[in-house]
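With one protein chain withheld, the remaining protein chains of the complex are depicted in position.
Moving on, here comes chain A:
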Amino acid sequence: MDARLANTWRLTLNEKNFIKTALLSEIRIDGRKPFEFRNISINFGREDGSAEVQLGQTRVMGIVTAKFVQPYRDRPNEGTLAIYPEFSPMADPSFEAGRSGESAVELGRIIDRGLRESRAVDTESLCIVAGKLVWAIRIDILILDNGGNLVDAANIAALAALMTFRRPECSLGGEDGQEVIIHPPEMRDPLPLIVHHLPIAITFGFFIDENVVVIDPILNEEAVMAGRMIATVNANGDICAIQKAGEGVSQRVIIQCLQLAITKAADITKQIKAAVEAYNSERALQKIKRETTCVGNNVKGDQNQTLDNKGISELVGKYMERLKLISVESYASQNINAEETKSLRRGTDSNCIKFNSTPLSWDPYSKCVDLEFLKASVASQGLSTASEEKEATGKEKGSEAESAGPYEDVNSKWSAVDASTTEMHVIGPKTLKDAVKPKNKRKKKASSMI
C-alpha cells in the first residue's frame, strides 16, 4: 500500500497553476497553439497488419490478426471485429499488468464504436459460409508509451493496421463443396480488408474557463483538465461517435469543436492514406523481386498454412531494404541518429522527415552499423563484387574458427554508395534490371526535357 502510493506520479500544485495560467493566454507548455496537433508518424512492421504510431511522445502499436469462427446467430452472414486494448505497464508506471483499468476499457469502447458500429470495415465480405464460418478480425492495441491522448493515437494505429492487413484467400471446394481451402500466400495473394471510410478520433480538453479548449492534450494537460470530449469523425463530415465527460460546456463550444474536428480529421486521413500507399508500393516492389528470382527455384506448393515469406529471394529483397536503410541512415551520418533520440523527446519534425525518406523503415530506430566501423571493415576485408555477395559471405564465414560475423561486415561497401539506383543493380538477376530500366529511362527523359 505504501509502496504503491510512493510510486504514483502526481503533478505539483505549482505545475498545475502554471499550465492553467499559461492556457489563459493561449500558451501551451510544449509550445503548440491550442488547436495544433502533434506530429504523427506511422511505421509498419514486417508482417501485414502491424502498425506503430508515434504521436509526439505517445507510442501505440496496432496488430491485426484473423481467424475462423462461427458467426453470431443474429448475424449469420457477417464477420466479426473485436478490439483488445492493452495498457502495457511499459507505458506508464501506474498501469498494472494483467488487470486493465477503466481507462483501458473506455479506450476500447470508443474505438469499437468508431470502427465497428459506424461500419467502417465491411463485415459482409468476411463471410465464408453463411451461418457456419466467418472471419473474426482481432485488433490488438498495445500502448507502449503514454505521452497523453492515447485514444487518438490508438485509433490511428488501429486504422493503419486494418488498412495494411491481408487475409489469406480461401475458397470452397472439396467433395461436397463445403470444405474450405485456405490458399497460402505463395499461391494466391492475400486480400486486403474493405474499409469504407476512416473514422478518426480527435480529443478535446476543456478547462475551468469556458473559453479555453485545447486539442490533443499531453499528459500534464490531461492531469489538469476539467472535462474532455472525444469526437470520432471522418473526412466526409460524418460524426461516427462522441464521448464527453467532465465539466459542463456550452453548446456553442461543442459545435465549434466538432467543426474543427472535421478539418483535422481530413488532414490525418490524408496522412494515413499516404503512409499506407507508401507501404503498399514497397510491398508490391518486394513481390516483384521475389517473383523474378523465384523463376529458377521450385516454389513449394505445399498446402500447409505456413504463411511465411522466407524464400531466399524475398529475404534478399528484405536485406536489400535493410541495406537501403543502412545506406540512407549512415549516409545521413551520425548526427541525425543522435538528434533522432533527442528529437523523440522533443517531438519535433525530424521523425516525420525521417519517415518520408525511408518508407518501409519498419525499424525506425535501427542503428545497424556506424560509418567508422564500416570503413574499417571494408579496409580489412577487401571488396567483393555485387553478384558474389552471397557466395562471399558463405566462404568467409564458413570457416570453423571465426564464425559468427554479422551480415553488416560484408555488406559494408554499400553504405557509402547512393541508395536508390545501386540498390537495384546490386541484386544481380537480369530481370530486375529490366524492371528498373523504365524508371531510368523516365529519369533521362525528364532530364532531357528540362
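Worth pointing out:
Simple rule for what comes next: a residue touches a chain if its C-beta (ideal position, glycine included) is under 8 Å from a C-beta of that chain, and two chains touch if they have at least 3 such contacts; residues count from 1.
Simple rule for what comes next: contacts and distances are computed from a predicted model.
Only one chain is not pictured, and the protein name UniProt records for it, out of "AP complex subunit sigma", "Exosome complex exonuclease RRP46 homolog", "Glycerol-3-phosphate phosphatase" or "AP-1 complex subunit gamma", is "Exosome complex exonuclease RRP46 homolog". Remark: the omitted chain is touched by one listed residue; of A:G31, A:P89 or A:G173 this is A:P89.
Within the full complex, the residue among A:E78, A:D140 or A:E282 touching the omitted chain is A:D140. Among A:L23, A:I63, A:L107 or A:A261, the one in contact with the hidden chain is A:I63.
One chain is missing from the display, and on chain A it is touched by residues 2-3, 6-7, 45-47, 50, 57, 59, 61, 63, 65, 84, 86, 88-93, 97-98, 138, 140, 142, 144-147, 306, 308, 310-312, 315-316, 319, 322, 334, 338, 341-342, 344-345, 363, 365-368, 370, 373, 390, 393-394, 397-398, 401-408.
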